[in-house]
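Below is one structure. I have some questions about it.
Every protein chain except one is present and positioned as in the full complex.
After this line comes chain A, so read on.
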Amino acid sequence: MLSGRHIACVLRTLGGFSVTRCRCSNRRPISRFREGDKMMTYEEICRFLYTEAALLDRREFEEWLELLDDNLSYRMPVRVTRDFGESNDIVDDMTFFDENKRSLTTRVERFRTTSAWAENPHTRTRHFVSNVLVEVNASEDEAQVHSNFLILRSIRDRPEVEQMFGERVDVIRRVDNRLKLVSRTIYPDQTVLSMLNLSIFI
């Protein structure tokens, strides 16, 4: 029942919410969350993220690609354990993904071959997206969005569940009246990924 309400209102109902430092990377402080009424609505943003997650889980990757801006940056740096006092536990120089739309398209095309064994038979995923927070933005047609993700994955007949979780920082922009993902940075919470491969999108 969030229809028509803006993030500022939502946050007001939560009361006194303030975050000064994002724990995913101290180089990206979460400033204030957005106020005002001309911007993209919170509902639009959530609908975009949930639609995206559904397309990935349904393996409708071509439609997923259509949500991506042509100049997309899609990165997943490496999480590390640091000593107390050395707060930046993201190593940005090394990544699991450092993609553009072209390379993601190549990955999708690979899934459509007959021999992409990591996804043949394909693995089953559920993307859970939550804790969606929208930052103040310079432009009314662009929003920086933080969300948590949990991906559960089932591979063939294996009873164990593979999982991944963490935070995503997205830039979503309205282009020709459609929302597009312009950039995504994925901050995994594991320093050793418990997945045999990343033949999935996050």
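Keep in mind that, in the parts below, contacts are C-beta pairs under 8 Å (C-beta built on N, C-alpha and C of every residue); 3 or more make two chains touch, one makes a residue touch a chain; residues count from 1.
The working rule: contacts and distances are computed from a predicted model.
Of the names listed as "Gluconate 2-dehydrogenase subunit 3", "Hydrogenase maturation factor", "3-isopropylmalate dehydratase large subunit" or "Aromatic ring-hydroxylating dioxygenase subunit alpha", the one that matches the UniProt record for the absent chain is "Aromatic ring-hydroxylating dioxygenase subunit alpha".
Only one of A:Thr113, A:Asn131 or A:Asn177 touches the absent chain when the whole complex is considered: A:Thr113. Seen from chain A, the chain kept out of the figure touches residues 76, 78, 80-83, 86, 91-98, 100, 102-103, 106-107, 109-110, 113-119, 191-199.
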